[in-house]
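Below: one structure, written as structure tokens.
Only one protein chain is missing from this complex, and each of the others stays in its spot.
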Amino acid sequence: MYEAMTASVTASMPVSESAYGFTQTDIEGQALFSLPFGDIVNFLTPYTAVLFVFALTFTIIALISKPERQVDTVMGGDAYYTKDISRETLRFQRFMAIACGLATMGGIMAGDVFNFTLFTAFIGITNIGIVAAVKNKHILDNAFEYGLLAMIGTLPLFVGAALVLATTGTLSMWILFTPEVAVPLFAKLLLVIGVIAEGMAPVFVAKAEITRAPGAPYILMVHVSSLLIFLRVIEIVISM
Amino acid sequence: MQLIIRKVSRILQNHNNLTAVYALVVIIVAAIGLISIAAGEITFEKDQLYPKTINPDSPLNPYDRGGSPFVPADIKAQYPGNFPAIGYITGYLSPFATALIKISPYFGTTIVAHPGGILDEILYATRGLDTIVETSILFVAFTTAMFLFRRDEE
Amino acid sequence: MMILLYIIFAVIVGLLFHGIHRKVIARIQTRPGPPIWQEFLHVMKFSFKQTWIPKTASKVLFVAIVPAVIAIWAGALYVLFTGGSLLVIFGVYLLHKITEHGLGLSSGSPYGKLGAIRSVLSAASEIPLIASIAGIYFVTGSLMISDIVAYQADHGILLITALPIALAMYVIILSKVPYSPFGIIEAKEIVSGNKTEHFGAFRAGLEVGFALKTFVLLAVFVTLFIGAMPFWMLLIASLILLLTMSFICALTPMLSPYDAVTIQIGVIIIVIIYMAFIAFAGGMP
Partner (left out) sequence: MIAAISAFAATATAITTSATGTAGTLTSLTVGEIELFGLSNFTIGLVGAIICIFISFYALMREKDDLHRLLLTDLIEVIALIAIALLGTDLAEALILPGLVVGVAELTAMSQIYIVKEKLVREPESYLDIEVMHTAPAIIAVGMLIYGIILSGFTGGAVAGLGMLFYFACKGTEEKTEILEKVSGYAWVMWVVAFIVFMTLPAYWFFALMLAGTGILAKVAIKISILGTMRKNDGSGGRRSMGGNGNV
């Protein structure tokens, strides 16, 4: 079964030599598409394309979906009330969520290590923005912790990218992903922990508390962006 | 065993410990870094992009990227083919800057940002996307700050 | 269009697996338990029940999340059968997490919200996940499933040669089966957790998605660590794997949320030590 289906799929894929000498890796398959911006060449592979579509879907959902109204029950009675988000806050959160979605798509497409780290920092700051709009003191406390983490996360991120450049002489993933170029483990580790801090993917504590904030489609973007960028950095680190 | 798990999870679940835990992780990674430097794993690649040359006699020192207005400078980019006008932006000086150079031999030390100074085509064109993202980050951060600031005013 | 048939088949098998899982747990706990086709009947029942969207819900998100669950796992199944990148499948695993958050948050219900918060907490299972993916790449030198299958044909099955990685993956999958000790998002004190407000056809859709998920995860484990095999053997191996998990689920209490996280972090430390060990020992045997 595997053989038959693999054969049919590879036959249907166009095999084209790319101008950047990056046709196929053992990790994510064929590059589908590239978009050069000078030295920074963005690209999509089947793997990143999946992530891209997912990010796009959730950005559109954030754009068109109205926030939910959280129900709070009042203890000692049958009463309950719903929390409504003010129009101003809603607009702000929606703006931030969309910016976050765009940053995520940028990070997914990035074909340059430093560009990727910048997009990751961008995600960090939009995430802070989304939660900072909430007035609840507990959530703000957590947002502050989250923000501190995003700030110190820029150190491993940028130092990681700088080390990649220093040890290989390039930042382009097209070159870094080829087997001839070796990136030291230290740089890879720095990149991963940097993304962990920015996107807070597995740093769960403050993020779980942040989830209490109302505005589901926007809060969800925090998670979408952090998980997607985390998936991307794993791909980058493994490919390098 | 169970006690250890409890103890660790008690530290992890306090959000005030978050930065401390992360700082510890960074310190561990930095220690790995020191070890790998000692092991000779991290070596500087001498073949770098956009190498810096310093010409002490140039009035643009230390920001002289070479080239003169409307004559492209010699640039070592990653993908020169992607930007056919390479070298022109770096070589460009505004007429005012050209005039100043003749008067002052230390024009470069003011970190002049005349086009062709610090802001050359690395920032404008070949790696312009970086700068776009960076300005967007600033934009979003300011939006957040202004939003909170203004909401407080009400 | 073969893939569509596969998906339908996988859904049925997955639902059946869920039923068997419940039955085994019940029998271990000396209860009679529901019939094994119970979950299948559930889906049928939910499909024809009245369906509406709660007034407090974020409507688009509330609805969109259900097809998203089905779509990502159908995609994962496709990738698995075409021998594509392992990263895609584990990308899907993480994306599933997002749908979990979305499910809980979209309704505005406090129960759903608690479920979602706990699902964010359980995001720590990503940590053993990276460890195991990195480990597999470290050992086999590729992340294309077809390459990993080929590697096992040459070098023996990974379940034996790379046991700690297999264990990490086992913990990941265990945390996703129903009634698992790591299943903090569906603890009884928060009703059905993040699924609480999705009823009627939405719930049916979710169950279909989750059945696909169970099938895919089990099949991935079998393919990655035992290797290629005929389809009927894949089913049997998945079933055996599920039965081991049923035993664990039946015999262990549910962990408190942060303890679950701590244990998962413990798993990654073991894997890292293992990887460091084989790195120093000079590669795989």
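Here the chain labels run A, B and C in written order, and each chain numbers its own residues starting at 1.
We take it that a contact is a pair of C-beta atoms (placed from the backbone, for glycine too) under 8 Å apart; a residue touches a chain by one contact, two chains touch by 3 or more.
Note that the coordinates shown come from a computational prediction; the quantities given were computed from them, not determined experimentally.
**Student:** Thinking of the complex as a whole, which visible chains are touched by the chain that is not shown?
**Tutor:** Checking the complete complex, the chain left out touches A, B.
**Student:** Using the touch definition from the top, which of B:11, B:27 or B:71 touches the missing chain?
**Tutor:** B:27
**Student:** For the chain left out of this view, which of A:38, A:67, A:199 or A:217 touches it?
**Tutor:** A:38
**Student:** Out of A:85, A:118 or A:210, which residue would touch the omitted chain in the full complex?
**Tutor:** A:118
**Student:** Using the document's contact rule, name the residues of chain B that touch the chain not shown here.
**Tutor:** Listed in rising order, the touching residues are 16, 19-20, 23-24, 26-27, 30, 33-34, 37, 42-46, 48-56, 62, 65, 83-85, 88-89, 92, 94, 96, 110-115, 117-120, 122-125, 127-142, 144-146, 148-150, 152-154.
**Student:** Under the stated touch rule, tell me which residues of chain A contact the chain that is not displayed.
**Tutor:** That gives, for chain A, the contact residues 37-38, 114, 118, 121, 124-125, 128-129, 132, 137, 140-141, 143-144, 147-148, 150-152, 154-155, 157-159, 161-163, 165-166.
As a working rule, only the chains that are shown with their structure count from here on.
**Student:** So which chain ends up closest to the centre of the protein, judged by Cα positions averaged per chain?
**Tutor:** Measuring from the global C-alpha mean, the nearest chain centre belongs to A.
**Student:** Pull out every residue in chain B that's touching 2 or more other chains.
**Tutor:** Correct list: 12-13.
**Student:** Can you list every residue of chain A that touches 2 or more other chains, as numbers and ranges?
**Tutor:** 209
**Student:** Under the definition above, what is the set of chain C residues touching chain A in their complex?
**Tutor:** 2, 56-62, 64, 68, 72, 75, 81-85, 87-88, 90-92, 94-95, 97-98, 101-102, 105-110, 113, 116-118, 120-124, 126-127, 130, 133-134, 137, 141-144, 146-147, 149, 228, 230-231, 261
**Student:** Can you tell me which positions in chain B touch chain A when the two form their complex?
**Tutor:** Per the stated touch rule, the residues are 12-19, 22-23, 25-26, 29, 32-33, 36-37, 41-49, 77-79, 82-83, 125-130, 133-134, 136-137, 140-141, 143-144, 147-148, 151.
**Student:** Please name which positions on chain A make contact with chain B in the complex.
**Tutor:** 20, 36-41, 88-89, 92, 95-96, 99, 103, 106, 112, 114-115, 118-119, 121-122, 125-126, 128-129, 132-133, 141-142, 145-146, 148-149, 152-153, 155-156, 163, 165-172, 184-186, 189-190, 193, 197, 203, 205-206, 209
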